[in-house]
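Missing here is one protein chain; the remaining ones are kept as they sit in the complex.
And then subunit A:
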Amino acid sequence: MKEVIFTVNAEIDVPVELDSLLPKNLQDMGIEEIKKIQLPQGNKKISVDELCDVVVNENDDGDATLKVIINGSSMKLKRIGEKMDGGEIIVNGDAGMYVGAEMKSGKITVNGNAECWVGQNLKGGEIVINGNAKDYVGSAYRGDWRGMNGGKITINGNVGTEIGEYMKKGLIVINGNCKIMPGVHQNGGIIMLNGEVEGRAGGEMLKGAIVINGPLKSKLPSFEYEGIVEDPLIKLTKKDEGTQIKGAYYKYIGDFVNNKPKGQLYLSVEHNDPVY
């Protein structure tokens, strides 16, 4: 396997965009070539070796995956893994805006916090943020009505507002707390929220499911109560084999501000009052 390790050594003020440092792009490059890659920084460019030390490790273990490791990362490094198609990126430190945006396959792990727009319009692959993330995790690009279309995003910390906006397919798991409007305009896929949720879950959702295992502080009135379900099997389409979850839930359908909505909202019985 081949491993490219970038260790940030420059003090930077203006954010740098790293979307060209994708595993596939670096596959056939030598270290000198990598060092010369020009990265956009505001209206200028900075070369990789002005930004970081580079080490390339290669061995013949028959593993074809290419791993990119970014040490000393901060919120000033934007677009890490944007449009990534295969391979793996590990970020030690924080990741700036748009980490994993439009990613098709592969895996990104951030051992720190992330800025807004984690996995914007994600198509496939997996993103794990071990710290917190800000707003719009797995959301659509501004103005677009065709959001995340596959893949999985896990945030082990807390998240901000409007996550999974216009989501069509895939899975978002939030292990910490979540601010307002998760799943706004959701149109498919599953959002699992394991901490406390501030409110307005599933506003204007049409399809898909939101599972809340902690308390939802205020539920939208435009959801219709269906009853208590035990260990529900969530089916999103007729052909869907279903996703099994464990526990007892109040089940709602919504959002009835739309015509014939099919959005499913599950609130854990343990943490929520029975509000119909």
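To be clear about the criterion, a contact is a pair of C-beta atoms (placed from the backbone, for glycine too) under 8 Å apart; a residue touches a chain by one contact, two chains touch by 3 or more; residues count from 1.
In this text, contacts and distances are computed from a predicted model.
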Which of "Lysine biosynthesis protein LysX", "TLDD-like protein", "Tryptophan synthase beta chain" or "Formylmethanofuran dehydrogenase subunit A" matches, in UniProt, the chain that is not displayed: "Formylmethanofuran dehydrogenase subunit A"
Residue touching the undisplayed chain, where the options are A:Glu32, A:Asp63 or A:Asp144: A:Asp144
Where the unshown chain meets subunit A, residue by residue: 140-145
